[in-house]
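Here's a structure for you.
Only one protein chain is missing; all other protein chains are in place.
And then chain A:
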Amino acid sequence: MAVLKIDNVSKTFGETRVLEDINIAMAEGEFLILVGPSGCGKSTLLNMIAGLETISSGTITLDDTPVNDRSPRERDIAMVFQFYALYPNMNVRKNIEFGLKMRGVDKGERAKTVERVAKMLQIENLLDRKPAQLSGGQRQRVAIGRALARDPALFLFDEPLSNLDAKLRVEMRTEIKQLHQRLKTAMVYVTHDQIEAMTLGDRIAVMNEGRVQQLGTPHEIYDNPANRYVAGFIGSPAMNFIECEFANGSVRLSSPEASLDLALPEATADKLAKHGQSKVVMGVRPEHLAPADGDEANALACPIEIVEPTGPDTYLLTHINDIEVTARCTPSVAPDVGTTMPLTFDTERAVFFDCQSDERIA
């Protein structure tokens, strides 16, 4: 049974199409991430699921019931907002129980719910405070508590952590993940942060320009991006995109100091040959572009222009085919700036895109 089904949903504001033909089905207990840059329509989609935004065409189904014409009140959902949206005039207790009060739940029941939620989120000592007296992290915790109180079939999160400082964001991220594992209730989570997307999601829908570019598990998205957009959006530092000529089962790569005909695995070469265009874009993640161990045959000597230590890894910047590329290595083998270093390509993990359409070829 699908908790949430989005069928051919589109949204237009006047002449502008902000969402086009969205299709997503969510299994019970799933944690689904909607990720994309600002303006990609992810928040609009979430608001449509919540009932805060009308649906221009298509159907949204919650628990096998179409809800297009239902108000938020009539949908079994709860939502957490980016700016917390706590009612400033009410204390924490009243904030948490407001939704129950509006639905006519009696006082005793409400008190029990508040107690349960407060305990779960460890905010029992804050119940009598006003939102203004809380820190950012506490506010977001209360906002989550308000959503929990309803015990809905589906939780919606609209960039809940983007207002917190970096350290707190990581902590809360873990807490939300733990919360999901305990509750086992389905969650839709909107973010523009690809790390949040990767760490939290069972599945990720990468969105851009009003379309779902790819829907899959974090691993599928990372290892098998459907197009250049997805490949570039997920992963940090971003995947390197190297324009190159394909001929005779290999691609030609040049650094300022050397050239190499990099032989591709047979399956990849077949697909590229079938595609029939010599000019392609090779996508290589920094970790698949590493200093050579010995004198491997398919290594390309590159002058290292910039060295960026980050602690666990060191990033090396150089140019291949006149494009700046990033390679990753362990700090122990990191060279000095200005030295030339042979870099090898993990051709099994490299992906290829069409030059014009940016669609995946191999």
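The definition used in the following text is that contacts are C-beta pairs under 8 Å (C-beta built on N, C-alpha and C of every residue); 3 or more make two chains touch, one makes a residue touch a chain; residues count from 1.
Here is the rule we go by: contacts and distances are computed from a predicted model.
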Listed names "Cytochrome c-552", "Putative ABC transport system ATP-binding protein", "Sugar ABC transporter permease" or "Stage V sporulation protein R", with the criterion being the UniProt name of the chain not displayed: "Sugar ABC transporter permease"
Residue of A:N89, A:N125 or A:S332 touching the missing chain in the full complex: A:N89
Given A:V9, A:M26, A:A78 or A:I320, the one touching the chain that is not displayed: A:A78
Which residue of A:G58, A:G99 or A:G145 touches the chain not shown here: A:G99
Where the unshown chain meets chain A, residue by residue: 47, 50-52, 71-73, 77-79, 81-90, 98-99, 102-103, 146, 150
